[in-house]
Each structure stands twice: as structure tokens, then as C-alpha cells.
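First the structure, which I've put down as C-alpha cells, then a few questions once you've had a look.
As you look at this complex, bear in mind that one protein chain is not there, while each of the others sits in place.
Take a look at chain A:
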Amino acid sequence: MTTTPWHLDGELAGRYAVGTVGPVLAASVEQHLVACVPCRSLLAPHVDTPRLDLVWAEVLEEVEAPRPTLLERLLGSIGMSDATARLVAATPSLRGAWVTGMSVVLALSLLAAYVADNGVAVFLALAPVLPALGVAAAYGPAADPAHEIVAATPYSAVRLLALRTAFVVATTLVPAAVAGLLLPGPAHLALAWLLPGLALTVGTVAVSTWIAPHQAAAALTVAWLAVSLRALAPRHDPLLVTTTPVVLGCTVALAAAAAVLLVQRRDIADVIRRTA
């Protein structure tokens, strides 16, 4: 922004005070008043002081306070409090870069599913990793430059992490589900990545009570890719692996174990969980 070259005169101040300037001009007058003390005092003769203070508070609220984003208004309409919605909206991974990155990965693996021999396997290996990586991008010293400050606040770390995880999962699920439906092959194939995705996400949150979320996600991703790519790649029917009762059973058991761990460690998580 450049510095404003103009100032209010008595006449404009008077019109602004009684509310007869148009909305566009009023907005720029307000923007100017926030930064310019002399012009603020020009308003004084036109309004009595208590009212001026009141008007002034309104103007500040209008100009300085962050406007609720679309997401915040949406969350508000489903009953979430303003404050909680603010925390969700401040999630780094809900910001543009993450959504773009995730869409690119999905598009590429979808493309692979069509053109490559084992392309579907690649998709089934990659898609479950996305929500876990999203969690890593949502919380912790690597994701939030204010993490050290956040860590010293009374807000429950686990609550904050869970809140953000829920929304990361929600924002990842929608595009990943769409991509899954576009997969070549039987329709239920689209669901084959869901369970491992869930297990990896809950696992990341649970392991985050020991190490920073980005390290937890990285470790689990490497482990998952090592297992899944080896199991999937030599076969041409990826369903063989992902829908085997044994594999499914293991995945569910892992997710459940991670959830139990998380609940048990929720207090410890308040102090540690960082690359100190």
C-alpha cells in the first residue's frame, strides 16, 4: 500500500459524520482515518465525544478486524463458534498451496492409473498418504511459525490438532473421492484407499505425541509406501491386496490401536510433541 496523498477537509468530515457520503468514499475515508490522527480530530466538532468513541470503535472493527472468511461463515452456519472457526481457518494446510499440491498429486496418479500398467496400484498407494501429509502441514513447528507461542497457550494441543485433522481429512476426502470415482475398474475400487488413509491419519496424530507431526507423517508415509508398493506392484489386480480380509483387518486394527494410544497420551501431548 502507498501512503495516502489526500486528507479530509472540514466539509468532507461533516458529510461523513452525518452519513451522507457514498459507500465507496466512506470506505476510503475510514481507511484513512485509521492511519491519520489529525483527520480523526476533524470529526470531533461534528459529533459529541461519547458518540465519536462509539463510531470510532465501529470503524476500527470494520477496518482492522479480520473479516470472517467464507469457510468461517460456513462453519458458523453449522453451529461452530466464531473462535473455533477462526482456528480452523488459520490452518496452514487449508490455505491455497496445500489444496493445489494435493490436487496435482491426485491428478497425476489418476493419469498414471490410465496410462501405466500398474497405475491403479500407484493411485491406491498414494491417495491414502495425502490426508496424513495434510495433518503434518496443519500443526506443529514445521507448519506454524508461531508454534512456540501456540504451545504455551492453554488451548488443548490435542483438541487443536484433532480439529484441524478433521478439516484436513474433510478437504482431502472430497477431491480424493472424486478422483477415486474416475479410476478405471470396478466402482468399489474407489473405496480401497479409504481405510489405509484413515489408519495413516490417525496413526500420524498418535505418533505426533512423541515427535513433531511432520516427522510422524514422513515416517508413516515411508513405511506405508514400502509395504504397499512392494505388495501392489508385481500384481495386476490391486484389489487382491487391498481387499484381502487379512489386510483389511490389519488396517482396522492399526487405526483402532492408534486411536487408543492417542486418547491415553492426550495430556502428555500438551508438553511434548515438538522438535525441541
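One rule holds in what follows: a contact is a pair of C-beta atoms (placed from the backbone, for glycine too) under 8 Å apart; a residue touches a chain by one contact, two chains touch by 3 or more; residues count from 1.
As a convention for this text, contacts and distances are computed from a predicted model.
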"Xanthine dehydrogenase family protein subunit M", "Fe-S cluster assembly protein SufD", "Cystine transport system permease protein" or "ABC transporter, ATP-binding protein" - which is the UniProt name of the missing chain: "ABC transporter, ATP-binding protein"
Residue of A:Leu12, A:Val34 or A:Val99 in touch with the missing chain, whole complex considered: A:Val34
Residue among A:Leu87, A:Leu195 or A:Ala212 that touches the chain left out of view: A:Leu87
Option from A:Val18, A:Ala65 or A:Val246 whose C-beta touches the chain left out: A:Ala65
Of A:Ala26, A:Leu74, A:Val150 or A:Ala219, the residue in touch with the unshown chain: A:Val150
Those residues of chain A which, in the complete complex, touch the missing chain: 1, 34-35, 57, 60-61, 63-66, 81-83, 86-87, 90, 92, 95, 144-146, 148-155, 160, 267, 270-272, 274, 276
